[in-house]
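Every protein chain but one is kept in place in this view of the complex.
Chains here go by letter, A, B and C, matching the order in which they are written, and residues are numbered from 1 within each.
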Amino acid sequence: MAVIPLNTHDHQPIRLCRSEIVSITEIAWETFVLRLKEPALSQNAHPGQFVEIRVPRCADILWRRPFSIHDADGEAETIDILFHAVGRGTEALKHLQVGDVLDLLGPLGNSFHIDDHLTEAIIVAGGLGIAPFKLFLRKTRQRNVPTTLFYGVGKKEQLCRLDDFQPSAQVRVSSVDGSVGSRGMVTDLLIEHLRTVPDMERKCLFVCGPTPMLRKVQEIAAQFQIKAQVSVETIMACGFGVCVGCAVPMRFPDPGKKEYFLACKEGPVFNMEEIIIHD
Amino acid sequence: MAVIPLNTHDHQPIRLCRSEIVSITEIAWETFVLRLKEPALSQNAHPGQFVEIRVPRCADILWRRPFSIHDADGEAETIDILFHAVGRGTEALKHLQVGDVLDLLGPLGNSFHIDDHLTEAIIVAGGLGIAPFKLFLRKTRQRNVPTTLFYGVGKKEQLCRLDDFQPSAQVRVSSVDGSVGSRGMVTDLLIEHLRTVPDMERKCLFVCGPTPMLRKVQEIAAQFQIKAQVSVETIMACGFGVCVGCAVPMRFPDPGKKEYFLACKEGPVFNMEEIIIHD
Amino acid sequence: MIDMSVKIGPLRLQNPIMTASGTFGYAEEFKDIIPLNQLGAVITKTVTVEPRPGNPPRRIVELNNGMLNSIGLPNVGVEQFIIEKLYFLQSLKTTVIVNVAGKTGDGFVECVRRLEDVDGIAGYELNYSCPNVKEGGLSFSSNAATAAQVTRAVRRVAKRPLIVKLTPNVTSISEIGLACQENGADAVSAINTLVGMAVNVKTRRPKLATITGGYSGPAIKPIALAKVYELVSKLTIPVIAIGGIATVEDVLEFLITGASAVQLGTVNFYDPGASVRIIDELHAYCIQHQLGSLSEIIATLNISR
Partner (left out) sequence: MIDMSVKIGPLRLQNPIMTASGTFGYAEEFKDIIPLNQLGAVITKTVTVEPRPGNPPRRIVELNNGMLNSIGLPNVGVEQFIIEKLYFLQSLKTTVIVNVAGKTGDGFVECVRRLEDVDGIAGYELNYSCPNVKEGGLSFSSNAATAAQVTRAVRRVAKRPLIVKLTPNVTSISEIGLACQENGADAVSAINTLVGMAVNVKTRRPKLATITGGYSGPAIKPIALAKVYELVSKLTIPVIAIGGIATVEDVLEFLITGASAVQLGTVNFYDPGASVRIIDELHAYCIQHQLGSLSEIIATLNISR
C-alpha cells in the first residue's frame, strides 16, 4: 500500500488578519459557530487547514488558540470556526459579540488530500472532530466523490445539526449513551461498514477526533488495509513552525536525525500509518 | 502645639465581606459611586477608614485595591465608594453591574479625629481626595462642628455634585482652568481663608489629595500654626499590616529602630507634622 | 476522619498548610479574618537580635501575577518580640515557628539562643537570604561553606527543630541544601524570593528604592517547583515548598512532587482567606479520592515515560 502524498501549501502566504465577527451561534451544548468576515481566507482555505486566534482582552492567556476552518464561503467572503468551550480561552471566545474584531493568523498547515479517483471518502469524526469536515464535504461534492460520514458523540446534546452534512454525504450517527443514532462507539459503525464494502484500495478514511478514537481507527485501518488520513490536535504555541513544540513521533524515524513531524507545518493531516498516536 | 492623639480602631474586627452592588453611578468624568449592601460596615465605619476590594474576574491583577469609605448609611445598611477610573483595576470595577458581589476587606485603618471643641473643621480636598469627606461631614453635622470645605479640581467635569456636601458645610470650589469656582489652586483659597479667621488653636485642617497639594498644605499649616490631619494614599499590597510595604517616613524617627509608619495600620490619617510627605 | 497531618522531621503538623514568613505578620493581624487554629503552622516575620527600621519606600511593586518587595526585614528586635508579639502566638493552638536572621552567623546564634528560653515556640526557620555583611552582602545560602557553618553553629544552641530557608538565586540549591542537611538541619524550606527589578519608564527610575528586590507570587511557582524537585531528589530530610502557591491545585503539585508541607506567602496579602479555604479543599480532595490520609499523595510523582 503506497503512502498518499499529502498536500502542502508552502507557497500559500500566511497572513495576520483582523477579522470581524459576522455572527456567533450556539449550535449544540456549549458548542458555537463563529462566522468571520475574511475575504482572502474564504477563497483559498483547504479542508484540514486551521487558523490561530488570539483570545482578546485576556492579557494573561499567552498562546493563540488553534481551530480548524470549519467552512469557507468564497461568495459571502466568510469563514466559519466550530468550537467547544472547554477552557479559559474558548470560554472567553463564546462571550464575544457581533462586530468584535479578532486577531487571526492563517491559513495554517496542510490539508486532506482528496484523490479524484476515490470511490468513497469515509469520514470518521468524534465529537468536535467534525469541525474540518463541512469544508471537506464542499470539496467532495464539487468533485463528485461519494462520501460517507460516521459521526460519534457522547450524547444527543453534543450533536451538531446534520443539515450541514446530509446533502453531501451519507450520514451515520452514534452516541455513547444511545440518545441519538445507534448506541456505542463510532468505530463500531465503521467496522460494520467496512465489513460490507469492497474495493479498499480506492477508498480512504478521513479522521479527526479524540485520541482513543484515533488509536482505534489506526487499528481498524491496519486490519482492513485501508488508507487513512488523520488530523491531529497537539498542543501548539505558535501554529506556524517556529516553536517546534508540536512534535508528533514518526512511525518510521531516521534515528538521531528526524524522529518527529511538526503538527502545525507538516500536519495537522498525516497518513495514519506514518505517525505514532500520542496523548 | 500639642500633637493630636489620632483614633485607632484596634479592637474593631476586620472582616472579609461579600457585598452586593446596590448601584453604580457615574457622577463626574470617569468618576463613579459604588453603593454596596454592607450591614456591618455601614454601622461602624469611621471617616478616613478604608476598605480593600478584590477586582473580580481579573486573575492577573494581584493586589486588592484600597478605597476610602465615602459614605456609610446605617439605616439603608449601605456603604459608598467613590472612585476614579485610573488604571486596570478601576477600569474593571466601573464595568460591574448591580447585583454583582464584591470580595471586600474592612474596615481598615484609623480615622480622622474630630475634637468636639473645634470651632471650625476645615477640609482641604483635591480631586478624588474628596472621597472620605462625605462620611466626615455626617459626623461634624451630628456633633455640630462648623465645617468649611475647600475643594479643588482640575476642571469642571471632574467636580462631584456639591449637594452631598453643601447642607453640612460651607463649600468653596476652585479649578485649575477656572471652569468652575475660582481659578487656581485650592490652597490659594485656603490661605485666603486662614488670613481672615482667628483662633487657630481650636481649628483643624482635614486634608486629602495629591502629593503636591499635601506638600503645600504642610507648608501652610506650619506657617499658620494650625493643626492638620492628612489622609495619605501609599501603594498597598495588603491594607491590614502584614506586607509592611506602605511605609511613610516619620518626621521624628527613632533612628535604627522605628523610622516609618505603616499607612494602612497607623494611618491612613496622620498628624501632618509627624510625617514626611513622599511620592 | 481523614488524617491530614504531615511530619516534618521531629515536627508533626495537623495539616501541611503553613504561612510564610513576612506575609503573615505575627498572626495576630489575621485573628478576625480566619480561624488561626486551623492552620498547619504559622511562621513569624523574621526576627533579628537588634530592631530594624526596614528600607525606605518605595518598598513594593505590583506586577502581573507577582510582586517585588524590598521591605528590609523591619522588626522590633528579639527582646521586644518576646515582650510584644509572643504572647498572642503562645495563645494559639497551632504550631508556631519563629523565623530568625542575622547580619553575621553570630546574629543567628544569638537570636535562637534567646528564643530557646521562652515557651510556645515549636521550631525555628533560618532566613539565609538576609545579606551577609561579612561576605559583602551575599546571602548566607549562596555559598555552601557558609550555609554549613551557620547551620552547625545554630544547631549547637537549638534544641528545637531547625528549618533552613533557601534562596533560589544560586547555581545549585541542592548543594546548599545538602550542606545544611549534613550540619544538622531537620528540614529545608524553599524558595525565598527571586532577585527581580522593574523600571518606571516615565521617570527612568527603578520602581523600588533599593533598585532590585524580591520577586514573589504565582509567577515564580514553576521555578519553585523545579527547585523543590531538585531538593527532594537529592536530600533525605523533608522539604517544605514555598513560592507562588495560591490554590489547592498548587499545593497538590508540590506535595505530589515530594514536598512534606507548603507555605503560602504573597497570596495572604490579596486573599487572606486562602489558607483555611485550601485546608478545606484538601480535605474534600482526600474524600473525593478516597484517601485515608493526606500524606499518601506526598512524593507520588510518576516520572516513568
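Just so it is clear, a residue touches a chain if its C-beta (ideal position, glycine included) is under 8 Å from a C-beta of that chain, and two chains touch if they have at least 3 such contacts.
No experiment lies behind these values; they were computed from the predicted model shown.
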Taking the whole complex into account, name the chains on display that the unshown chain touches. A, B, C
Of B:40, B:59, B:162 or B:180, which one is in contact with the hidden chain? B:59
Touching the absent chain in the whole complex: find that residue among A:204, A:248 or A:272. A:248
When the complex is taken as a whole, what residues of subunit A touch the one chain not shown? 13-16, 54, 59-60, 62-64, 105, 234-235, 237-238, 240-249, 253, 255-260, 278-279
Can you name the residues of subunit B that touch the chain not displayed here? 59-60
Residues of subunit C in contact with the chain that isn't shown? 56, 63-66, 68, 142, 169-171, 194-199, 201, 203-206, 209, 211-212, 215, 218-219, 222-223, 225-227, 229, 249, 252-253, 256-257, 297, 300-303, 305
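The criterion applied here is as follows: only the chains that are shown with their structure count from here on.
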Using the contact definition given at the top, which chains are in touch with both subunit A and subunit C? B
Measuring from the mean C-alpha position of subunit A to the mean C-alpha position of subunit B, what distance in angstrom results? 58
Once you find the CA centre of subunit B and the CA centre of subunit C, what distance in Å lies between them? 36
Could you list the positions in subunit C whose residues touch two or more of the other chains? 64-65
Considering subunit B alone, which of its residues make contact with at least two other chains? 59-60
